[in-house]
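Here the complex is missing a single protein chain, while all its other protein chains stay put.
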Amino acid sequence: MAGNSFGRIFKITTFGESHGKAVGVVVDGCPPNIEISKEDIQRELDRRRPGQSEITTPRAEKDEVEILSGVFEGKTTGTPICMLVYNSDFRSKDYSYIKDKFRPGHADFTYYKKYGIRDYRGGGRSSSRETIGRVCAGAIAKKILRKLGVSVYAYVLRVGDIVAKNIDFDEIERNPVRCPDKEAAKKMYDLILSIKKEGDSIGAIIEVVAKGVPVGLGEPVFDRLNAELAKAIFSIPAVKGVEFGQGFNVVNMRGSENNDEISSKGFLSNNAGGTLGGISSGEDIVLRFAIKPPSSILISRKSITIDGEECEIITEGRHDPCVAPRVVPIAEAMVSLVLVDYYLIDRVRKNIF
Amino acid sequence: MAGNSFGRIFKITTFGESHGKAVGVVVDGCPPNIEISKEDIQRELDRRRPGQSEITTPRAEKDEVEILSGVFEGKTTGTPICMLVYNSDFRSKDYSYIKDKFRPGHADFTYYKKYGIRDYRGGGRSSSRETIGRVCAGAIAKKILRKLGVSVYAYVLRVGDIVAKNIDFDEIERNPVRCPDKEAAKKMYDLILSIKKEGDSIGAIIEVVAKGVPVGLGEPVFDRLNAELAKAIFSIPAVKGVEFGQGFNVVNMRGSENNDEISSKGFLSNNAGGTLGGISSGEDIVLRFAIKPPSSILISRKSITIDGEECEIITEGRHDPCVAPRVVPIAEAMVSLVLVDYYLIDRVRKNIF
Amino acid sequence: MAGNSFGRIFKITTFGESHGKAVGVVVDGCPPNIEISKEDIQRELDRRRPGQSEITTPRAEKDEVEILSGVFEGKTTGTPICMLVYNSDFRSKDYSYIKDKFRPGHADFTYYKKYGIRDYRGGGRSSSRETIGRVCAGAIAKKILRKLGVSVYAYVLRVGDIVAKNIDFDEIERNPVRCPDKEAAKKMYDLILSIKKEGDSIGAIIEVVAKGVPVGLGEPVFDRLNAELAKAIFSIPAVKGVEFGQGFNVVNMRGSENNDEISSKGFLSNNAGGTLGGISSGEDIVLRFAIKPPSSILISRKSITIDGEECEIITEGRHDPCVAPRVVPIAEAMVSLVLVDYYLIDRVRKNIF
Partner (left out) sequence: MAGNSFGRIFKITTFGESHGKAVGVVVDGCPPNIEISKEDIQRELDRRRPGQSEITTPRAEKDEVEILSGVFEGKTTGTPICMLVYNSDFRSKDYSYIKDKFRPGHADFTYYKKYGIRDYRGGGRSSSRETIGRVCAGAIAKKILRKLGVSVYAYVLRVGDIVAKNIDFDEIERNPVRCPDKEAAKKMYDLILSIKKEGDSIGAIIEVVAKGVPVGLGEPVFDRLNAELAKAIFSIPAVKGVEFGQGFNVVNMRGSENNDEISSKGFLSNNAGGTLGGISSGEDIVLRFAIKPPSSILISRKSITIDGEECEIITEGRHDPCVAPRVVPIAEAMVSLVLVDYYLIDRVRKNIF
């Protein structure tokens, strides 16, 4: 009800503020007897953490995970898994200047109006540090999916007007943009760097492909697999649009073009992006989403104080000029969480006798 | 868990198959003392029903609602409201030819694989007749919103390459396309009619605007208002993409352009589409979604039987060449349901003493 | 949230008022391919209906069930099953005298204070006619349990100071009291009849035994099997106490007596009543519950009007002097619903690879 939980059977609850003592997650409903090590979690966290390259924020958080419960002698026990990261490099002084002002594009205004109180330090709960818990939980989900033969890949498809053309999954982790096209990655990197120098920021499109998803995942009619994936993706800060398969392009298509025909060997196309009637079809799940340019920029903007007085504001500090490369592991985490959850939901009513 | 419920506090559960005895809904959690008449519900159902014009299916369902519980002497009592529509014009013979075949683009294949059994008549549960229950529940939600000063408008923004330019809310119900631009409406009508004659179908984009939404609706971090709205919209059959405010266009924008500045009189722009950090900002909620061309066409397509043998299939019967005009009231219903639910959720923790 | 749903995976939502158009239930989450006929449901409803003997209310409701959805060609399809009973013999005139008064022992006062409006006819939503939906859903649950080798028996253990000593399951349905001890049944019958003649009513204790429940059902730590069973039983109108195994008697016991020892052939006793740590142990589930004497009596009692003025009230009409015989099928339904739900929950995380 208060919105900090996600999932039904494989359920996560995140907690923590950017500059509080810790951020973390409780995973409730993980099957027992899954091998989990601290390294499994840390590997994913390291992909999300700041300071990975010139185009990410240089903040120096180590983000080291601690597993507090639910794992015994290297295996899950079926009890809740609490994982957390203590906040270290928080430099609260950086943020005192926004104590009484709302940063444009940020959630300062809405949190304050909703709750009548806010932990203003570093965005508090609305900080993307909240996603640390998701990435920890997602690492467990990924491990389960791997055993089920499912692979989830996210990558940067577009930044500004630069679009990845050659999709090579092996390339993704080789460049700091996490773009699967080496050429495009280079151009994106240069673009982001030039925008950083201007003190500005830029948006991007990320694509996610899930391979090996079995037929039958998704619960009609409201909890369709695509609907839940969309919710999962829109729960990531800064997302402004989500589409599957042909996506918005369907407005230009005829039924005779768009309908995926079926042969005895399977579907002849995948315009649908992997679901029919909200249930996975066995084809790749293919979705794309747009993330807005980060709101923290070094260019002065108009705003108001908490008392309603007009002011100018520059978001000081060290920020990401394009958040896409660090969103890639978060998107993989969210999609993996949905797939594990829906896999468990689907099997619950199968072959019950 | 099984996916037929939506909402948390104002919660609906729909039931019924296209050619079963009835389709309907139970609304649990409606506040007491709301005046509700059968006419309130019927008015919305009539906007959804088939046979409204040349460009919708000519099936002759009357779709008359019956209120079975939860309303006493014209007012809600706080107990569950069951509403249903008995199916009349179902002509089951029309569908016997698909008993053993999967229609491309339809959910026949995935339902069969998921459940091992399916009511094949008219799509069974995957039929858009299921949305009747949503429209009934949405009619109550709309009535509540009206008292709260919130108005929800949906309309057809684009069909093929014809785009509505002049948005006049008063025009929407005056033309059979439900397009707010009279000129564009005429062109869309002609386009849809010509496609109908070809036995084909076409996609569309619908825009939804909610005015008067108070600041503060939305529960961070997973149950953001935009995330829940996206899920609601993706739960409508045939939706392939959802975006808010600038939507996918943010890929081309700089932070300095996209950030909505704030003055003492309010926001100076609404690129965000009405939410910040997943919480309503007081600006209009603006979202757009793409719906694919209907899968039922009179053009022969390749498919397989339930035994995996290849076949050709034409979806006989009377179908919508473009489903957009009838989706408009469904979209309004879903958005209204989310807004009422989130309004109730938000107030639960406000001023508790 | 609004309290009209029960269960997680096998989930039911009941609706309807005593004198509204209909009462019923939606079952969401029933596995597909379960054979269900109208007779399966009707058989259980007939055990609950009024007018079965001299010691139940002579109201003449037939209570004929209609299955509206979710069953196709005699089998469940995995979609929501809506079942309802139209109200026929409602004689609303009987109840007009309580329009403005609160009947002692009834929920008139609390419903009115909670909702500010109430359907006063026959108790409205607080009427035990609401349990019709539960019995319908329970009939499906029972059918599933039977295939799993689980049997649930409820019976009247005690009325006033008459206690059943010889527990013979075959006797239960042979006498109108539903007491498993023929001798005791006779005495209970006479006692109830004499109390009926006085216009008064009497309480009872019902025992429920579930045989064949597999080890492992129950979700620690809050959703223990016993905790959920207790909630299920307390959700039945008029229940005032629930105990398992030795129950309240444990206050007098030492650990050395009460601990159930284990041998290689199983437990040597069942003081626990079938659960350990909230998880089924493989032993019989044994619970007892107390139901108060029905509040509707023909003896004048003090009360107040909705305006707070003092008055006297006699609950006219035809009532049950002891509700126990008709509660037996309701208790079986609730216990069966919990067991099916927990069976499904338990398997969800088992052997997932």
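The first chain written gets the first letter, and so on, giving A, B and C; residue counts start at 1 in each chain.
FYI, a contact is a pair of C-beta atoms (placed from the backbone, for glycine too) under 8 Å apart; a residue touches a chain by one contact, two chains touch by 3 or more.
Here the structure is a predicted model, which is why all the values come from computation and not from measurement.
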Item checked: Residue among C:8, C:49, C:121 or C:187 that touches the chain left out of view -> C:8
Next item on the list: With the full complex in mind, choose from C:139, C:202, C:285 or C:331 the residue touching the hidden chain.
Entry: C:202
Next item on the list: Touching the absent chain in the whole complex: find that residue among A:40, A:64, A:119 or A:198.
Entry: A:119
Notebook entry, point to check: If the missing chain were put back, which residues of chain C would it touch?
Noted result: 1-6, 8-9, 14, 102, 104-107, 109-111, 113-114, 125-126, 130, 158-161, 195, 200-205, 215-216, 218-224, 226-228, 230-232, 234-235, 237, 240-264, 268, 272-273, 275-282, 290-297, 299, 301-304, 308-310, 345-346, 348-349
Margin query: To test your reading of the contact rule: which positions on chain B touch the chain that is missing from view?
Written below: 1, 9, 29-32, 78-79, 144, 147-148, 220, 343-345, 347-350, 352-353
Checklist line | Hidden partner interface residues of chain A, rising order | finding: 1-5, 8-9, 11, 13-17, 20-24, 26, 28-29, 32-33, 66-70, 72, 75, 77-82, 84, 114-119, 124-125
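One rule holds in what follows: only the chains that are shown with their structure count from here on.
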Margin query: Let me check something: if the centre of a chain is the mean of its CA atoms, which chain is farthest from chain C?
Written below: A
Checklist line | Chain centre separation in whole Å, for chain C relative to chain B (CA means) | finding: 39
Next item on the list: Between chain A and chain B, tell me the centre distance in angstrom, where each centre is the average of that chain's C-alpha atoms.
Entry: 27
Notebook entry, point to check: For chain A and chain C, what's the span in angstrom between their mean Cα positions?
Noted result: 46
Next item on the list: Can you tell me which residues of chain B touch two or more of the remaining chains?
Entry: 1-5, 8-9, 14, 114, 125
